[in-house]
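Take this structure first; my questions come after.
The complex is shown incomplete by one protein chain, all other protein chains being positioned as in the whole.
Residue numbering begins at 1 within each chain, and the chains themselves are lettered A and B in the order written.
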């Protein structure tokens, strides 16, 4: 789980847009983005919760096609969602003080990820 | 569960927009949209997971008003969410190879659905 707030904020700053929206999207079907208070406890709590409610298992239908052991990764990622949109005000992300943008890898192996940020407004 | 990627892609192509965002929205409170690797296993896994975590039952408070047996449908749909936003780059949806846009009917009877697609950008 990574805090990508600063990376997104840099794209917003470079865009020159003062008022509008910043959209963050994970390309691929086994990772998710969202907001969280990015502190060590919750960094463990969220993946643990996902593994409790959507547990790793070889019994998912997905395994019949792929046998790669990541059926739960797909379901966890679809459940949380690949996209997040944050308001831009006065040229900055309008987030709470304790609210950061996270990227969560749900797959069973490390993956190189492409995250697309789009800033619109004026 | 339906793969609506091609339908959304056609709206993007017809818009002439090269760089921006495509927003997909399900009108109504008992269906959802999102992304998933649209293969037969996961097409069964996702609804099964929803029914496991948010099971069909006559005990939801919603039943007191409506008695239509779809309290879980409302909760499943609210849980997954009615909206998805995908980046548009070079006039195309910026999705992963194994990442499709799904529409999931959560209601207990077949429903005719209206899905609104909005493309913004330049």
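Following the convention adopted for this analysis, a contact is a pair of C-beta atoms (placed from the backbone, for glycine too) under 8 Å apart; a residue touches a chain by one contact, two chains touch by 3 or more.
Small disclaimer: the values here were computed from a predicted structure and weren't measured.
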item: Contact residue for the chain not shown (choose from A:10, A:59 or A:89); value: A:89
item: Option touching the unshown chain, where B:41, B:56, B:81 or B:96 are the choices; value: B:81
item: Those residues of chain A which, in the complete complex, touch the missing chain; value: 19-21, 34-37, 39-46, 48-49, 53, 80-81, 84-87, 89, 94-96, 98-99, 102, 120-121
item: Missing-chain contacts mapped onto chain B; value: 23, 25, 27-29, 53-54, 60-66, 71, 74-75, 78-79, 81-83, 85, 116, 118, 120
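Criterion: only the chains that are shown with their structure count from here on.
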item: Between chain A and chain B, centroid-to-centroid distance (C-alpha), Å; value: 18
